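A single protein chain has been omitted; all remaining protein chains appear in their positions.
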Amino acid sequence: MSTTVTPPPKKVNRIGLEVLSYKGAKTTLCAGCGHNAISERIIECFYELGVQPWNVAKFSGIGCSSKSPAYFLGLSHGFNGVHGRMPSIATGAMLANRTVLGIGVTGDGDTASIGLGQFMHLLRRNLPFIYIIEDNGVYGLTKGQFSATADLGSKLKTGVINDLPPFDCCALALRCGATFVARSFSGDKKQLQAILKTAIAHNGLSVIDVISPCTTFNDHEGSTKSYSYIKEHDEILNELDFVPFYEDISVEIDEGEVKEVELHDGSKLRIKKLGRDYDPSNKFDALKAMDEAEKKGEVLTGVFYVDTKKPNFMEMLNLQDAPLATLPESKVRPPKDVLDQVMEELR
Amino acid sequence: MSTTVTPPPKKVNRIGLEVLSYKGAKTTLCAGCGHNAISERIIECFYELGVQPWNVAKFSGIGCSSKSPAYFLGLSHGFNGVHGRMPSIATGAMLANRTVLGIGVTGDGDTASIGLGQFMHLLRRNLPFIYIIEDNGVYGLTKGQFSATADLGSKLKTGVINDLPPFDCCALALRCGATFVARSFSGDKKQLQAILKTAIAHNGLSVIDVISPCTTFNDHEGSTKSYSYIKEHDEILNELDFVPFYEDISVEIDEGEVKEVELHDGSKLRIKKLGRDYDPSNKFDALKAMDEAEKKGEVLTGVFYVDTKKPNFMEMLNLQDAPLATLPESKVRPPKDVLDQVMEELR
Amino acid sequence: MSTIEVSAASPRSGEFQQPVVNDFSIQVATVNGSGSQTANSVLMRAIFQMGIPVSGKNMFPSNIQGLPTWFTIRTSKYGYIGRKKEIDFLVAMNPETAREDVMKLDAGSAVVYDEPLKLDALRSDLHFYPVPFDKLVGPVCPEAKLRKLVRNMIYDGIVANLLSIDMEEVHKALLKQFGKKKAKAAELNWGACQAGYDYAAKTFSKTDPYRVERMNATAGKIIIEGNTAAALGCVFAGVTVVTWYPITPSSSLVESMIGYLKRFRIDKETGKATYAVVQAEDELSAIGMVLGAAWAGARSVTSTSGPGISLMAEFVGLGYYAEIPAVIFDVQRVGPSTGLPTRTAQGDIISTALLSHGDTKHPLLFPQSPEECFSMAIEAFDLAEHFQTPVFVMVDLDLGMNNWMADPFQYPSKPIQRGKVLTAADLERLGGFARYKDVDGDGVGYRTLAGTNHPQAAYFTRGSGHNEKAQYTEREDDYVNNMDRLTHKFETMRAHVPKPVIDYNPKANVGFVAFGTSHYAVEESRDQLKAEYGIETSYLRLKAYPFTQDLLDFIRRHDRVYVVEQNRDAQMLGLMRLEYSAGEIAKLRSMRYYGGLPLDARTVTDDIVRQEGK
Partner (left out) sequence: MSTIEVSAASPRSGEFQQPVVNDFSIQVATVNGSGSQTANSVLMRAIFQMGIPVSGKNMFPSNIQGLPTWFTIRTSKYGYIGRKKEIDFLVAMNPETAREDVMKLDAGSAVVYDEPLKLDALRSDLHFYPVPFDKLVGPVCPEAKLRKLVRNMIYDGIVANLLSIDMEEVHKALLKQFGKKKAKAAELNWGACQAGYDYAAKTFSKTDPYRVERMNATAGKIIIEGNTAAALGCVFAGVTVVTWYPITPSSSLVESMIGYLKRFRIDKETGKATYAVVQAEDELSAIGMVLGAAWAGARSVTSTSGPGISLMAEFVGLGYYAEIPAVIFDVQRVGPSTGLPTRTAQGDIISTALLSHGDTKHPLLFPQSPEECFSMAIEAFDLAEHFQTPVFVMVDLDLGMNNWMADPFQYPSKPIQRGKVLTAADLERLGGFARYKDVDGDGVGYRTLAGTNHPQAAYFTRGSGHNEKAQYTEREDDYVNNMDRLTHKFETMRAHVPKPVIDYNPKANVGFVAFGTSHYAVEESRDQLKAEYGIETSYLRLKAYPFTQDLLDFIRRHDRVYVVEQNRDAQMLGLMRLEYSAGEIAKLRSMRYYGGLPLDARTVTDDIVRQEGK
């Protein structure tokens, strides 16, 4: 269903909206916070792909990261819930209206500490949903305590060293059922854009772990989530190129090194492997790559896994295509004879 | 520190107790429930190793499985907590008295559904503790709904089919920090004994996933946790032989195929690999073995992983050797001059 | 172990006992998992079919198999269907409890028992009917492994004979119980039943006074559990998202709902479900999903019991403050903590009304019958969406899990009420909206649903401080205004919640206030008080919190008002104390029961008489 559209006039996207329609309120996060950069990328991607903002719903838990949905897509409904429980709220909302595009933004504390149980069970369900973890290894909003993604040996400003092994949200996502799994860095504009756009086009659960340094509490010497540390240790797994369904791919480049994944809406993700031999449709390859990176102390970023075939939660539930939220009474209240029949059975 | 003791008289163990001292109240579980068999094994192992019953504490959540601590070790303190939160209760108790041997018994619903978050965070801490999952794939006590360890495609008596991927508690335990990880079957007396004894001797977190069929709600045709299904699909990873510290190993058998692990108290676990080449001190080997079994639809049982070096939670906390619970006032209330000093600083 | 003083006098000897017709209770003592449930249901149904008012109560243990269970069936020509404290006719099948069961009986009661138990040695003032069940079951059930089950059907026959229950009705009930599919099993059991009947006929000369006679008091009625009725209510309320986590005694509510949804809520055209049911990983997730779904416009519900309510505390506070509709069933069991999971209570009243930190208040509905489980389920959804707040329906184990006689349910008379939701067209007309503005003076703002096709539809929902426009704020005035509006909204609700049922007795200066299943004991106790002590009473049955003006008037019109409830701390009375003035409070008295059994009239009567100093 990929169609050719004449490129829209300079200042508006293909549905005629300006980038302004995709912005939110002024951020109240710290200057230089990685989270702000991620908000920028989200604004760009939704604008560039021409997603209808009022057909999007934003979700978050509690934290600096979870505040950020207020700072993008101001024309979309937003729900800033309670700490660590965003997955359940989002699941309910998506079930109520499966035609809405859902995006969740949360923190590493929100996801891997208090919210781990809900996160893991969301994974099992492969809910069509974009789940972004703005990962800084600390609780920013409560002033910088370690979260459960803090790396072994990472140091706080206070000198405290983390001696508990971190949860790798990508590894968990991969093992437990997410169908698009990627890691990126708030500072890597191009990579993050390609990943976000793929998530927008994907028809299942996307889990994106974005390393997003906390300039105020975790950007110092000794932190493994500082800008400088990530820049030094960022090991890019693959080069990504997203081609939206409404664009023709003219130039075909050498198939040998590029794997092309066709996504639900006809868009394509073109994955160029760098060095290591790697098949992003193979779970176990992905896990191996992660394990090796872990041993080498690298921060592996890129697309780990994408599966466009696995049935999503809506399909498992054999759910109506029309939103449950607005089904007419005739569809949701059985007629009187049904009640009479049941009563008869109980006599 | 392995010493030779003269074998104790027939009817009592090496600390002079009869097996009766290791029994509990009469079970109220269903006839044939796998959980009862596990209780039997626990009684045997604690008796045979001559563990002091009143130096043991038992913990559980809520469920049929979680009732079982009342049915073994009647001379040990027991704590039957709330649903899914046993790990936190046990952690607190172990911190209060590190000299007590802690054993927890829980169910798959207790651990993998409501309790998943606490379970995962317990893993990170490598608490010296024995964590047993009596795994039947259903909520027994609430009459047989699927739990989060139910296999894809498994069928309930009502005909309902499970379409969500299961959590593999052993795989999670392995990835997230447990230092002794094994799976067994309530029907495999010998294997389960060796594993339990190893856990008793291990000085870190032991996670034992025991497939324990629910005769009343999940032992029918179409269930993947029924006695017959497990018997057919049980794939034994390795043959185990536990040698307590107080026994001499006279016969040395062919080193080639046996790996011997020396445990904290001097006891030894001798692991005889069967067929596949496999090193139980290597995480990634273990994960690979699991993944292969998963693909083949086998239920892999045996010892997956054992690490006797990794520091446990008590060591990370630099904790007193003496129980915190009973430290004298002189150790826990600083003298007056300390208060005066602090007051001075605040003037 | 109770040891009752018993009179030596044997019932057989001389003095003749008046026949007791359609006014006694039968208790069957067995162990759970032994399949006696079927036999008990058949017995109850047969009596029901004879037109005699009947109720059945199952006292079961918190395990799956092998512990003592008691099933009591009460027949009452007066239509009392609460628990009767005294057992008149015992069927003693459980060796473990037989002795205590027998010792508890009043003199003159009857006992059918398994012969080997030799219970007749225990007392001389009872009517004993020994039955050699094992001998009888052999011939009628060749297959040894089925005997454990079939055995039970024998006592149905015995009891039918002794109480002159029509065997035709027993057969009919049995066939209904087993259904078409299990015809063979039905036959086998019918054989056992007859064997029991015949044995009794040829063996016993009836000495006890108890028997039944046909009446016409149950025509057209149904037999149903409260949880099933509530499930049907949700289905006809047009529920679209159902989330749950299993817990006794709530599970059967959702499980029966699933059954009905599968039958009646698959879209004919598309063959797809017009609903989603999710078994969540725990109660925090269940309530989170409900709030998310309701926020996006679904009619969503979850059902749980005390422990689940506690786990929902934080989320329910979010629902209150962010103003999101939700329907939550609390099928109450005995607490605190795990308490007695298979016993009944009304013990979550005040903690649920005030659930969550900060200043919070939630509406509660109190169904008393299956009919109300059905109708209040529907009302709960309308109320929740009208007032954009979580609404709790407070059922209890007795109502939810026991079998009740009921009138067939009325099909909803008015269409579904979705509350103040703005569509794209509305927004076009209005040119925008302010989510938390009190436009209509009722404290309820207008909301929009995610996915509404309009650029001005969006707003940002949060549990933190917000102003009328749903914008983040930390301003003192914004916060106070918002909190005051929430109070006003709660006050507005008083006029919209179901009104109490009131029976004013002009002669009475004593009034009863009760709710839920306490009703049955109170109703009967009022008659006892009048007949035995000449105490006239009025009665107000509460259906909802917040209270309506009616309660205040009722209190004012009486000198003493007894609030009857099944908890230790007089929780409902507490809610009244929180808002009433000293004058009313001075009149309030408390009658509490918290032993875990369904409340019985005698217990109420005795306590009121004590307090009235009679």
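Going by the order they are written in, the chains are A, B and C; count residues from 1 in each one.
Everything that follows uses one rule, which is that a residue touches a chain if its C-beta (ideal position, glycine included) is under 8 Å from a C-beta of that chain, and two chains touch if they have at least 3 such contacts.
None of the values given here were measured: they were computed from a predicted structure.
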Using the touch definition given at the top, which of the shown chains does the missing chain touch?
A, B, C
Decide which residue listed in A:28, A:228 or A:282 touches the omitted chain of the complex.
A:28
So which of C:317, C:500 or C:546 would be touching the chain we can't see?
C:317
Out of C:221, C:265, C:420 or C:462, the sole contact with the unshown chain comes from C:462
Could you tell me which of B:36, B:65, B:80 or B:267 touches the chain that is not displayed?
B:80
Chain A positions in touch with the non-displayed chain are 28-31, 62, 64, 67, 82-84, 113-114, 116, 139-143, 145-146, 148, 216
Contacts of chain B with the absent chain, listed as residue ranges
21, 53-55, 57, 59, 69-70, 74-82, 85, 87-97, 99-100, 117-118, 121, 317-321, 323-327, 329, 331-334, 336, 338-340, 342-343, 346-347
Need a quick check: the contact residues on chain C for the chain that isn't drawn.
61-62, 306-307, 309-311, 313-314, 317-318, 320-322, 334-343, 345, 347-348, 350-352, 354-361, 462-465, 474, 476-477, 479-480, 483-484, 487, 567-569, 571, 574, 577-578, 581-583, 585-586, 594-597
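Note that only the chains that are shown with their structure count from here on.
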State the chain with the largest centre-to-centre distance from chain C, centres being mean CA positions.
A
Provide the C-alpha centroid distance between chain B and chain C, rounded to the nearest whole angstrom.
41
Chain centres from averaged Cα atoms put chain A and chain B apart, in whole Å, by 36
Of all residues in chain A, the ones touching two or more other chains:
117-118, 121
Mind pulling the residue numbers of chain C that touch at least two other chains?
281-282
